[in-house]
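Structure in structure tokens, see below.
Of the protein chains in this complex, all but one are displayed in their positions.
We call the chains A, B, C, D and E, going by the order they appear; numbering starts again at 1 in every chain.
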Amino acid sequence: MQLDVLVNNLLSAPVLFFFLGLIAVLAKSDLEIPQPVSRFFSIYLLFTIGIKGGEELAHSQWNAEVFLSLLLAVFMSAGVPLYAYFFLRRKFNSYDSAAIAATYGSISVVTFISAVAFLKEVNLDFGGHMVAAMTLMESPALIVSLFILKNTIKSDSAESKVSWAKLLHESLVNSSVFLILGSLFVGIVASEKSHNELAPFTEGLFKGFLALFLLDMGIVAAKRISALAKGGVFLISFAIILPLINASIAIILSYFLGISHGNAFLLAVLSASASYIAVPAAVRLTIPEANPGLFVPMALAITFPFNITLGIPLYYFITQALWT
Amino acid sequence: MQLDVLVNNLLSAPVLFFFLGLIAVLAKSDLEIPQPVSRFFSIYLLFTIGIKGGEELAHSQWNAEVFLSLLLAVFMSAGVPLYAYFFLRRKFNSYDSAAIAATYGSISVVTFISAVAFLKEVNLDFGGHMVAAMTLMESPALIVSLFILKNTIKSDSAESKVSWAKLLHESLVNSSVFLILGSLFVGIVASEKSHNELAPFTEGLFKGFLALFLLDMGIVAAKRISALAKGGVFLISFAIILPLINASIAIILSYFLGISHGNAFLLAVLSASASYIAVPAAVRLTIPEANPGLFVPMALAITFPFNITLGIPLYYFITQALWT
Amino acid sequence: MQLDVLVNNLLSAPVLFFFLGLIAVLAKSDLEIPQPVSRFFSIYLLFTIGIKGGEELAHSQWNAEVFLSLLLAVFMSAGVPLYAYFFLRRKFNSYDSAAIAATYGSISVVTFISAVAFLKEVNLDFGGHMVAAMTLMESPALIVSLFILKNTIKSDSAESKVSWAKLLHESLVNSSVFLILGSLFVGIVASEKSHNELAPFTEGLFKGFLALFLLDMGIVAAKRISALAKGGVFLISFAIILPLINASIAIILSYFLGISHGNAFLLAVLSASASYIAVPAAVRLTIPEANPGLFVPMALAITFPFNITLGIPLYYFITQALWT
Amino acid sequence: MENMYKIEIVLGSLHTEALLEILNKKGISGYTIIPHVKGKGDRVEYDGLGLNDAFSNNYIIIVVDEEILQKVKEPIRNFLSKYGGACIISDCLWLKQ
Amino acid sequence: MENMYKIEIVLGSLHTEALLEILNKKGISGYTIIPHVKGKGDRVEYDGLGLNDAFSNNYIIIVVDEEILQKVKEPIRNFLSKYGGACIISDCLWLKQ
Partner (left out) sequence: MENMYKIEIVLGSLHTEALLEILNKKGISGYTIIPHVKGKGDRVEYDGLGLNDAFSNNYIIIVVDEEILQKVKEPIRNFLSKYGGACIISDCLWLKQ
């Protein structure tokens, strides 16, 4: 039965379309999703996750476990860069290390979506506040990484200019965070009638747009993967080992904090996931010295596919063993 | 209960997304809807309104009231510029006055949609011909405004070149009018089976795309609002008072012509609304001397939000008091 | 009753939107579908056809008739250029002849979709493998045409460079073929639950997106039609006569091979249809000397509308007379 | 290679067709248009944002010889003074095929 | 017609706003931006592909006189050395309206 779960996950339409995208590039197909269309897909996904998350949030109970899991979410996002950075410094310069640390402390929305779909498949409950937890994990990692960077390199003119106020502001209003937060808010205040009217759009189309978005991600991942060649085995192992470590820590802490099975699993997935949209854009602005040929393909072409194929079932088996 | 109506209107998902768009820009978020995506939304909305309007038109009775309301629609669109122009000339040059007059004589499709949604919320009937009425109101205002402009300024070489035939043609084939008219036609001739097949697209997705389109409108409105600063209080008051005057005239005339409650309300909303898509584009071509920093933000950033938040409930209360 | 079928076909929403697009351009409307949106429509259509085709393929029986119809599909695609080329050479140079021959040997996905919708309308069954048959017909025509071209013109430096391996590869991975094949594969392996989750996207939206895509095709067809003027009556007659010949041959062969009514009809439509997306792009690369002002508008502005309005009912009446 | 002039015009998208019609009559042999261009000059900012093309520029490039250049200079200047936009002219070599 | 200089800058989309802010302070009178430009130089390839703008360039065109050119040269050089990008300068004639 455990193999079933793994195979079902691998054969789900969105996962297959990700691989279709990879294959398209490797087979030198000219298949490409125009950028505005790609943006439309991600606007749709963020809008829908926000609206549905808001609906669930409005119906969920606020108890100690909820607060603990939100706290743990922030803790993981801020904590991951702390150990990742020093681990990375053995192989990379300060800039690249900080950039990669920020990437892995933050989260991937599509990985989260896949985990939620997985939970529904295996009939395991989770809290309505987990979309909020995800949103809370978007930004702390970048702030912590910049803080480390600033304190480890001798602050010369350029670096000393980091404006923390600007950074905090930016982390709240960057387009992904803003659209999810805004849609979350609308989802909370909207009436049941409103939700019903939106349902054919938000629920009906979700799987279709998700599959197309993953097709696009597969294409982009494959185009960026060649840049990894220089990084070699270390880079690729790192992109798989770090998620495993992050998930393990999240699972252990969840266990001792008494967080429920479903929420612990999602926190593990979020901690294991790495950002390849919002954080890379922010890193280009704040750490222009870092090589985007490293941190983007690591997150997008190694960690993301690892998580949605093997990682998610694996984190599930571990939590299942502990929680039942 | 009246407050309820107002609050429900303010808390509807599309209205909230308009404000989300405004806030995004004010909070300096980088959230933006790529232009092709924005076009897709408006193509979808025009297509859907046309198809659904055609379906309703095919089932509606043609009686005296229908003809009277169509006539009143054209009358309002042509009449508004007549008084608006001379009112505006006190503060603006001829070109800007004509451009603003044309903008306010014409209509806003999204305002009309919001009014229709409002009617459904309060369970008030309206005629299947009102989409046709709306379409009839798109163009007369621009023609009248150009006519006034040509007759008030000493016609030198450039202005005397206005070709009325070209203008009439243009007003029938400009993309918004053409797409609505065409979809209206398809909606009329399509079989019931056809309409059922299209329903998941036209009806199912409507609220979702409307919300996203309003998000975009909010963003654009906020980006254009700074241009209003120069115009000051006069401009902003004008952008609220003129709609009130237009709606009042439409209501009074409807009342004496014996037009039904629902139709009168929609005619008031249409008269009060101002164009920020089709007419501004046409004005750039026909009155290049006019400053688009005035007429676009007035319609988009002041009149539109005023109408969809306060105007619509207000026009409803007034008509309700008169009709019942 | 036969007239009914014809009229219903002409009044279906997608056909009407094609004419709306034509009229838009002829009436000099500025209505245009931005290219990324147009791409989105075609990605949606290919995705959906693949997924649904895969679902049907998974449920269909593999018997002799299936293999025969797949074989006939390839035979028609490879055979059409053989006679078309020499027919065309009477009026056109070698390059243009080869380009047009390739265009007419290949197929049009939207024509196929219209034929399938037509079959559902008249309640006639067809095999789940016909989407596969369509995909098999995409490429052979181009390969055969290039082969003829290479063997008829004295091979000088440029032409002798045709790399057959590259060409075969290209014909398998060009974006349309790749996306249909990939989606077909996902459609085959996806669970019934998966198909149900995708249905609101794939089935619910199909007619709507098809109508909008045809609107776009109408616009593009009309913009390209002027280029045909030079070709004159010969070109236009050719663009109608060749489909008729191709359909007739497909019908006769199907009849003698014992292929079922529905499949024979679809093979006739596929043989009669001409490519205006995938093949023109491939021809620009492989036969740059050919004039795209000929082969694109012939397929898009003459053959396509002929097939979806008159051709499809006609091929149906002929097959009906033979098969019943 | 031939000595030619490169005319670059930034112009509101809505006005491009009219200008090209004028220039075609003056005998230009071709043109290139880069659509969806943003910009800011003396007039309103062209931010290329949604809804319609009223706030979007085209970047038009026209390669001409000396003779055509002299013919089109005034018409372009007149057109731009009415509809806004900018125009620069520079030398270039045309790589003849 | 006036003798002017045309500055062309290829720059990551995310950095454009910051550069224009600097140049506006130096007194440039306008600018034109061609968005969604791809390219390759010494650093990572900008393939303009989906997801975000981190791999997309802007092509910025700024027409200036000699005086402003001298003022902006160094700031542009400094900016590009930090954020990547390329810049070329050439002569042109500005067709005054």
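Note that a contact is a pair of C-beta atoms (placed from the backbone, for glycine too) under 8 Å apart; a residue touches a chain by one contact, two chains touch by 3 or more.
Just so it is clear, the model here is predicted, and its values are computed rather than measured.
Just so you know, the chain we are not showing touches C, D, E across the whole complex. Among C:39, C:129 or C:195, only C:39 touches the chain left out of the display.
Considering the full assembly, E:10 is the residue among E:10, E:23, E:54 or E:93 that touches the omitted chain. Listed by residue number, the positions of chain D touching the unshown chain are 1, 4, 6, 29-36, 61, 63, 90-97. Touching residues on chain E toward the chain that is not drawn are 8, 10, 34, 36-42, 48, 57, 59, 73, 76-77, 80-81, 86-90.
Although one chain is not drawn, its touching partners on chain C can still be listed: residues 32-33, 35, 38-39, 42, 158, 216-217, 219-220, 223, 227, 276-278, 280-281, 284-285, 288, 291-293, 296.
Please note the rule applied: only the chains that are shown with their structure count from here on.
Using the mean of the Cα atoms as each chain's centre, the chain most removed from chain A is D. With centres defined by CA atoms alone, the chain at the far end from chain E is C. A separation of 41 Å divides the Cα centre of chain A from that of chain B.
Averaged Cα coordinates give chain A a centre that lies 46 Å from the centre of chain D. Contact of a single residue of chain D with at least two other chains is seen at positions 36, 48. Each of residues 32-37, 39-40, 200, 204-205 in chain B touches at least two other chains. The full set of touching chain pairs reads A-B, A-C, A-E, B-C, B-D, D-E.
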